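Complex shown without one protein chain; remaining protein chains in place.
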Amino acid sequence: MKAKPQLELIYLDMTLKMPFKWNTGEPLGEFFRELKANEKIYANQCPTCGRNYCPPANICTRDHSRCNEKDKWVAVGPKGTLLTFFICEQSFLIPTTGEMLEVPFSVGLVMLDGAPVVLQHCLQETDVEKIKPGMRVEAVFKPKEERKGNIFDIIHFKTIKE
Amino acid sequence: MPDRVGIVAAAMTKFEAAKPWQHLAELVLEVTDKVVEAAGISLQKDVESIVSCSQDHWDGRTISSMPIPDVTCGHLKDESKVADDGAYAVLYGAMHILSGDHKLVLVVSHCAESHTDGTIIENWSIDHIFTRMLGLDYTLAAAMQARRYMDKYGITPEQFAKVVVKNKGNAKKNPYAQDSATLSVIDVLKSQMLADPITVMDRKPVSDGACAMILATEEIAKKLTDKPVWIKGAGNCYDPHFLGDRELADCDALETASKKAYKMAGIKNPVKEIDVVELSEYYSYQELLWTEGLGLCKRGEGGKFIDSGKTQLNGDIPVNPSGGLLSGIPITVAGMSRVAEAVWQLQGRSGERQIPGAKLAVAHGCGGICGQMHCVLVLGN
Partner (left out) sequence: MANEVVKKEPMFTEGYVIMPYKYSVGTLASKFFIEIRDHKKINGVKCPKCNIVIVPPRSVCIKCFNKIEDLVELSGKGTLVTYTVAHYDSAVQAMKPPYAIGVIKLDGADTAITHFIGEVDFKELKAGMKLEAVFNETRNANILDIKYFKPVKNKG
C-alpha cells in the first residue's frame, strides 16, 4: 500500500490574557477590611434558619433572608479543625497569575472555632503522612504591611499541637 | 401552545460606569429582590425556574451562572443560562412556560464591563483562524459597517450624530440611565475620533448593571397583575460571522427576525401599528440600520427616517425613549433592558419618558460583530 503524502498541519498559538479588577461588594469587602486591619476572620448567621456563613453572607442562600448586620457578626478562628484536604502533586498554570503552581500544594477545609463554619484555604503541611482530618490548625497572617485586603492576607493554616 | 406568556414585572439597577459596592451576584440580587417585590410573589415558593444571561469572559470565571442560584433562591430548582444577548433569555424563559414545564420563571441578566478590558473579549469572539490576529474589535468592524452604509446609501455622519443627540437627550428623563446630555450634532462630530466615521460619542460607554423580569402563564399573569404584558411575537436570526460574507449595509438577519415576529403578532404595517421601539444600538449608525431592519422604513432610508423626526420622543414612532444603549447599558443586559423598557411603556410605568397610550411595543436585542444575530420581541397589552 502506498503511503498517503503527509500534509503539514498548521497550529496557531494564542494566549488569552484579560486583566480583571473584580468588585468584592459588601459584606465581603468588610470581611477583607477586617482581615487586613485586624487579622480577624468573621462569620455571620441567617436569622431565619440559623445557617452560618464564612465569609459573611448578605442573604441566606437557602431562604433568602437578609443576614448582613455587622453587629451580629462573630469572630471565628484563627484556630480550627481540619475536615478534609487534598494535596496537588501535578503543577499547572495558575490562570489568575500566569505562573506555574509550586507543588506539592495542599488545600483543606477548616472548621473554624467559634461557629460551625468552614473556610477553604491552603495548608502549610504538604506531607500526606502528616495531615490527618481532625487535626488542629491555625491561620498564619501576612505581616500587616503586606496585607492587601484579600483572601491571601492569610498565608495558610499551619498545624498546631494542643 | 398551552397559552400566552405574560410578563408580570420588570426591574433594573441604575446603570453606572462602575458599581464598586456590588459584586456580580449582588447586581443580580438587587434586581431579583426588586422584581419579586414588584410582582408580589415569593421567590422561594413561586419561582420555578431561573434563566440567567451572562458571559464567562466578562465575568472572568468559567460558568458565570455559578453564583446565580445563591442569590435567587435557586438551589434545587431548574436553572439555565444564556451566554448571548439578554433578549434571548426572555425568549428562552418564554419557551420554558410554553413547553408547559414551568408556570413562573425569573429571567435575569448582569454584566460589569468595568471589571476588565472589553476589547480583548470582542477580539476573542472573532474568528480565530483568519481574523483575530489582525487585532479586529467591534469598534473597527462597526466603523467598516458604518462606512459601507454611508457609501451604499448616502447616509451621513451628521445623521449618525442625530441619534446620539436624541438618545442622550431622552436619557435625561430616565432615572436608570448612566449618561445623559444636551448635545448638538457638532458636539458629536467634534468628539474624539476612534475609527472613521465613529467617534467616542457614537459608541456606547462602558457600563455596569443588571435587569430582571418575571414571566408567567396567562392564568398566573392575570392573577398577579392587572397590567400583564403579553409576548405577541418573537423572531431571531443569525447572519454569517465573516464580515466579507455579508452585505454590511443591509441587515438581512434583522429583516428576517422582525418579519417572523410581526407575522406571529399579526402586524401588517409595523410603522403604523407599533407605538414604541426599544432597540440595541451599540453604535449610533446601528439605530438607523436597525430601523430599516425592523421594517419601520425602507432599505437605505434610515438617514431620512431620523431626519423626519418620527423617532423622537414626541414623534409618530419613538425609538429608544429610554436613551438606548448609547446612554450606557452593559452587553448581555442590553437586549433584556430593551424588553424591560418596553414592558414599562405598556404598563404606563415609564415616568417622564412615557409614550402616552402605548399599546404595542417592539424590543430588539442583538449581538456579535456588526449585529450578527438579532432577536425581536413584539409586546402588547
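A and B label the chains in the order they appear, each numbered from 1.
One rule holds in what follows: a residue touches a chain if its C-beta (ideal position, glycine included) is under 8 Å from a C-beta of that chain, and two chains touch if they have at least 3 such contacts.
A quick note: this is a predicted structure, and the numbers were derived from the prediction, not measured.
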Revision key, fill the gap. Only one of B:I68, B:A143 or B:L288 touches the unshown chain, namely B:A143
Revision key, fill the gap. Missing-chain contact among B:A17, B:I63, B:L134 or B:I186 belongs to B:L134
Check your understanding: Which of these, B:D3, B:E37, B:D101 or B:D196, touches the one chain of the complex that we don't see?
Key -> B:D196
Review point. Which residue numbers on subunit A touch the omitted chain?
Key: 7-24, 26, 28-30, 32-33, 58, 68, 93, 95-98, 149-150
Check your understanding: What subunit B residues would touch the chain not displayed?
Key -> 19-22, 26, 30, 57, 60, 116-117, 119-120, 122-123, 128-131, 133-137, 139-140, 143-145, 147-148, 151, 192-198, 240, 242-245, 248
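Criterion: only the chains that are shown with their structure count from here on.
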Review point. Subunit A to subunit B: how many Å between their CA centres?
Key: 37
Exercise for review: Would you pull the subunit B residues touching subunit A in the complex into a rising list?
Suggested key: 18-26, 29, 43-44, 57, 60, 69-71, 73, 75, 112, 114-117, 120-121, 124, 128-129, 132-133
Study note, to complete from the structure: Within their complex, subunit A touches subunit B through residues 12, 14, 16-26, 28-29, 58-59, 61-64
